[in-house]
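Only one protein chain is missing; all other protein chains are in place.
And then subunit A:
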Amino acid sequence: MTDQAFVTIKNAAKSFGKLQVLRDINLSVERGQIVAIIGPSGSGKSTLLRAINELDPLTSGEVWLEYVQINKTLPHRQHEAHVNQVRQNIGMVFQHFNLFPHLTVRGNITLAPRMLKGLSEADANKLAEEQLAKVGLTEKIDEHPSRLSGGQKQRVAIARALAMKPKVMLFDEATSALDHELVEEVNLVMKQLAEEHMTMIIVTHEMDFAASVCDRVLFMDQGVVVEEGPPAVIFQNPKEERTRNFLRKHLSR
């Protein structure tokens, strides 16, 4: 393949039993591009995101990260090893943070680099400090997650993902579980990542954020990409009736 994008999804389809959740989705994300995925609840946004790192493997279709097919068909054991390997390159941030409560902030950040990349304790500590500085939480390094606010938890979760030096970051409604006043601190961290040209795919219900940060917006409904384009077009001048209906409800809030 010559004109390979950074993240490529080809003819993706996904069913849970009889329920078809994704239908024939195609998506190419260039290096450094920031793509927002918007759409009504149940439209398949999370499922698409989770297909990229094989949390919810596709029923058919392909997912590529550069020149590596993520969802290769392999014998079980090799498949496990392959998936564990590619996941190290794909950071993911969840709505409910999924920090490890039994570990300190430091432990959360250093666990994977130490186990999977064999970093020494000193190097891992340095890495944790660097990543925490980035999200502005250096002083929380020895706290347990239970002592942090929601916004702080999410920033630690981002630092944890970044510590693996991922090539792409996936965000699944990173601010949806946060109290209103805590949303901005997380958005700021994401904006900063955008300025550093991190490749990002962001599922969000925050249209203002998508409009101000993203290069492209995908509108999904009932498992298909209904419309995609630059935020200016999607938000101000959408072609599809379904997009207009959705935006009318969400922008008027």
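Of note:
Assume a residue touches a chain if its C-beta (ideal position, glycine included) is under 8 Å from a C-beta of that chain, and two chains touch if they have at least 3 such contacts; residues count from 1.
Criterion: contacts and distances are computed from a predicted model.
The listed options are "Acyl-CoA dehydrogenase/oxidase C-terminal domain-containing protein", "NADH-quinone oxidoreductase subunit I", "Amino acid ABC transporter permease" or "Hemerythrin domain-containing protein", and the UniProt record of the chain not shown names that protein "Amino acid ABC transporter permease". From the options A:M115, A:A232 or A:L251, the residue with contact to the chain not on display is A:M115. When the missing chain is restored to the complex, the residue among A:Q4, A:S60 or A:Q85 that touches it is A:Q85.
Listed residues A:A5, A:L55, A:A211 or A:V224: the one in touch with the omitted chain is A:L55. Summarising the interface, subunit A meets the missing chain with residues 53, 55, 80, 84-85, 87-88, 90-92, 94, 96-103, 111-112, 115-116, 144, 146-147, 157, 160-161, 164.
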